[in-house]
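Presented below is the structure to which this report refers.
All protein chains but one are shown at their positions in the complex.
Labels A, B, C and D are assigned to the chains in the order they are written; within every chain, residues are numbered from 1.
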Amino acid sequence: TPTPTPAAPGQPDKVAAGVIAIVDVAPIYLGKQKGFFSGRNIDLDLQTSQGGAAIVPGVVSGQFQFGFSNVTSLILAKSRGLPIRMVSNGVASTGKDGADFGGVLVKADSPIRSAKDLAGRTVAVNTLKNIGDTTVRASVRKAGGDPASVKFVELAFPDQPAALAAGRVDAIWVVEPFVTAAKAQGARLVASNYVDAAPDLTVAAYFTSQELIAKNPDLVKRFKEAMAESLAYAAAHPDEVRAIIGTYTQIAADVTTKITLPAWPAEINKASVQTLTDLAVQDKLLEKAPALDELLP
Amino acid sequence: MKALKVIALPAVLFAGWWVLSAGSKDFYRPPLRTILVAFADTWFGARIADDVLPSLARLGAGYAVALVLGIAAGVVIGRHPAVRETVEPVLEFLRAVPPPVLVPILILVAGIGDLMKVLVIVSGCVWPILLNTVEGVRAVDGVLADTCAVYRVPPVRRMVLRAASPQIVTGARQALSIGVILMVISEMFAARSGLGFTVVQFQRGFQIPEMWSGVLLLGLIGVALAALFRLVERSVLRWYHGQRAAEKQH
Amino acid sequence: MRGLLGAAGFVALLEAAPRLGLVPAAYLPPASRIAAALGEEVRHGTFWVALLDTLQTWAYGLAVAVVCGVAAGMLIGSVPLLRVLTSSTVEFLRPIPSVALIPLAVLLYGTGRTATLLLVVYASFWQVLVQVLHGVADVDPVARDTAHSLRLSPWQRLRTLVWPTALPYTVTGIRLATSVALILTITGELIIGTPGLGKEIAVAQSSGAVPAMYALVVVTGLLGVAVNLATRSGERRLLRWHPSQRVAV
Amino acid sequence: MLEVNGLRKVYDGHGRRVEALADLTFKLDDGEFVCLVGPSGCGKTTLLRCVAGLLRPTAGEVRVAGRLVTGPPDGLAVVFQEYGRSLFPWLRVHENVGLPLSGPRKPGLGKEALAAVGLAEARDAYPWQLSGGMQQRVAIARAIAFEPKVLLMDEPFAAVDAQTRADLEDLIREVWRRLGVTLLFVTHDIDEAVYLGQRVIVLSASPTTILDTLDVDLPAGRDQLTTRAAPRFTQLRGRVYTHIQQARTS
Partner (left out) sequence: MLEVNGLRKVYDGHGRRVEALADLTFKLDDGEFVCLVGPSGCGKTTLLRCVAGLLRPTAGEVRVAGRLVTGPPDGLAVVFQEYGRSLFPWLRVHENVGLPLSGPRKPGLGKEALAAVGLAEARDAYPWQLSGGMQQRVAIARAIAFEPKVLLMDEPFAAVDAQTRADLEDLIREVWRRLGVTLLFVTHDIDEAVYLGQRVIVLSASPTTILDTLDVDLPAGRDQLTTRAAPRFTQLRGRVYTHIQQARTS
């Protein structure tokens, strides 16, 4: 296939991708290390930042060619008319209740026994009106509780175990490595919200701008293939994943061996994206669902 | 005439913004028109009572505490070189710590409620007041200090505070806008409502015109607070402006 | 000397509070553990690279803010008409938080140094400007009349009268801007992901590496202390004549 | 050289209205030396500030060398009554004196002037390291070094001892004759006024008018001993004294 802006021979495409320095993006680091990108003539530069505030405008303005973001954020962005599109799966739930990479935890002596008991309680999530609160509500709903009565408060993941221990909140929703950290402090898991929301939920995805898709479809295609290979490799080699996490995060070695790794299927679970969209509409994050076929790859 | 001059530049800037942004298709830089529409939709309603007023109340509380703390500590530090030498490194250390990393510690100590947010505001507002008070106190005229000593006039209450007041006012004015900024920052943590929270929420939810309307509101609040401040300043520094103006009657 | 005493007291407090259980040691480790983590950090090259990055961003940002702030302050402060014209605009722009400008900064400059610089300059410029404006207004009326009657040129007046009067205010403004610039450098790195200590803090934070995170925070604090030492000695030389420096012996 | 026509100045502000100058008209010829006496608070400083273009009159006008005064005229120097505050505390003594000077003669002029007022050794001190009288002499040295065409002096010898005062009086007369300066000299000392000037203007108490103008017909070559002992001197000072008495009772 002809590319509008072909790379000069021996001169790979310089590609910048905005990611967050967390467990979820291990495959792309691994893929880069394994040469899955350079083999496709992509010179990948991974730039970490704290979240969507920097990554999304970065991708829209062309500073990044690709970005990593959770699905709900992408749905929100799309519904507001941002010219973006998913290109590859990012990370997915393990689908195993009680053994997922994220979950809702309470103090050991808490009267809360199940998601149903969260009704009327305060739960900390890392960002309000996003994937955390919608999926936790889904857990409550599924357990037969009143999802509307859960009070959410915004607290960064790293601060949540401390807040739980001090009794500032009744429950916390965290992902690894904080699930392991909180458990080490004696916290107890009461719900696996990603599992409750949808089977094999796709949590996050890699995305790009529509402009790049139009201008350089070949690059997008190569990136997609490299990602697929990376995801598959990561899924098959958990030990290498645990090793590479230590290179771009500061998670202690003894913690990396203990954490529950997420699932990295090659394909986006379209049904689960639909579910997240429905949840977002139901919880009034947006008035009208965006056309998903414009968002999905 | 003066009022005209005061609004002249903002008017020009707004007009320029309006014209230049009119046809904008840029997602992050919408036309001013869109922003103003969003402004009306967003802020004329329940949000004022739910988000704006509680934020302003926290700002007021934090600012007041910072004022009292900054002036009190500033007078002590400014008057006693020994105290200054002792505490200065620690203060400079704390001053350089960014609020986003300070917040987790504050949460440990003060929880996640209003108290924490007020403390965040205090932690930022106090520095310009403190530094300016210290310097103002150190610069007090020697003859005035001697006069107080001789006539047994309580120096702090009757002299130091007044003599340093031009500089203290400078610090208080700096602190005012820093307070607004920290009001926003404090609501980025452990928040459920508030003006800053809403603005950040809009940003995360990609409601960009709404976000800009929030920024606009923050600016307007800044202007309103500055006007209020000037009223207070005018009475506190009556003598100072009088002295400086009286002899400038060209 | 006394400063060391104060610092020692502060360290002792940081050591004792977690050990006595006043704060949970897991989330605010005692000073000794932070020190150990710092010892670990400084052995890695990445730390020094990050430190250098931070120092550069900070120095650039501060330099631009100070130069622009002083120049604009002197100009606006000396021309009453300009002062009236700009007053409301300044008050409008000042309280706009840099965090709200992050998307704009990234949009314009990506996640490189320039984006963070924009935030740094924006935040610290006002600190200098406001101090200089108040300093310029503090000129003694008799001294001003003297300068007038001696028919000093506007430039001479600025240099020999307005500037020295505003200098104590300006120095305070620079001290304020110094820490604000550092804070915004770190915050920018933290949120945008510009290379530097702030980015390392963010990584440590999201990895749950609490002692390492505080070790990096301590480094930023120490930067603040170091800069203050520098400004203080500069001030002693610049403000030799000022009442605060006249020790009658 | 210097014309004052129907000058009137009313201060009004901060709850106080004072008619400092009611209506003053007088003239100084080129190179004339006129002394101004009048009760405390009658408006001498106000008059000088109007002449120097530092204060806008309420009515009337001042002309220097034919030109209407709206700002400080060229070649006019002032020695302020508040000598202490008219020196720049951040400049050393010789820098204060050299401030208005330029050109190759600058160092020489400054040095000479300082030596003339007896402060050669203090050139490197800061003003606030000097005694009151020394500060006042620095201000005088600065005015002399400037080599003005018109010199206004507001009680320039108030802070120096009798002997220094006598020396400075002679210095000023010497400078006046050498440079042909037009000199308006405010003093409280009637003897000094008569000894120094070619004419003495006596002002009334506030609201101020001119009570009397007195030609001092003493010989041009004056010296402290013989001039002050001359019968005509005693006569003249008696006349000024009587007028001032009237000024106070009227």
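Here, contacts are C-beta pairs under 8 Å (C-beta built on N, C-alpha and C of every residue); 3 or more make two chains touch, one makes a residue touch a chain.
Keep in mind it's a predicted model, so treat the numbers as computed, not measured.
Peer 1: Just one of D:Asp23, D:Asp170 or D:Asp189 touches the chain that is missing; which is it?
Peer 2: Counting the whole complex, the residue in contact with the absent chain is D:Asp189.
Peer 1: Could you tell which one of D:Gly53, D:Gly98 or D:Gly133 touches the chain left off the display?
Peer 2: Touching the chain that is not displayed is residue D:Gly133.
Peer 1: Which of D:Glu82, D:Glu95 or D:Asp170 touches the chain that is not shown?
Peer 2: Touches the omitted chain: D:Glu82.
Peer 1: Could you please point out the subunit B residues that touch the chain left off the display?
Peer 2: 141, 143-144, 146-147, 149-153, 158-159, 162, 165, 238-240, 242-243, 246-247
Peer 1: What residues on subunit D make contact with the chain left out of this view?
Peer 2: 11, 13-16, 18, 37-41, 43-45, 81-82, 84-85, 124-126, 129-134, 137, 155, 158-165, 188-190, 241, 244-245, 248
Methods note: only the chains that are shown with their structure count from here on.
Peer 1: Distance from the CA centroid of subunit A to that of subunit D, rounded to the nearest Å?
Peer 2: Spacing between the chain centres: roughly 83 Å.
Peer 1: State, to the nearest whole Å, the distance from the C-alpha centre of subunit B to the C-alpha centre of subunit D.
Peer 2: Once rounded, the distance between the two centres reads 49 Å.
Peer 1: CA centre of subunit B versus CA centre of subunit C: separation in Å?
Peer 2: Each chain reduced to its C-alpha mean, subunit B and subunit C end up 16 Å apart.
Peer 1: Can you list the subunit A residues in contact with two or more other chains?
Peer 2: 51, 53, 56-57, 60-61, 156, 158, 162, 166
Peer 1: Which residues does subunit B have that touch at least 2 chains other than itself?
Peer 2: Within subunit B, the residues that touch at least two other chains are 28, 104, 108, 188, 203, 208, 246-247.
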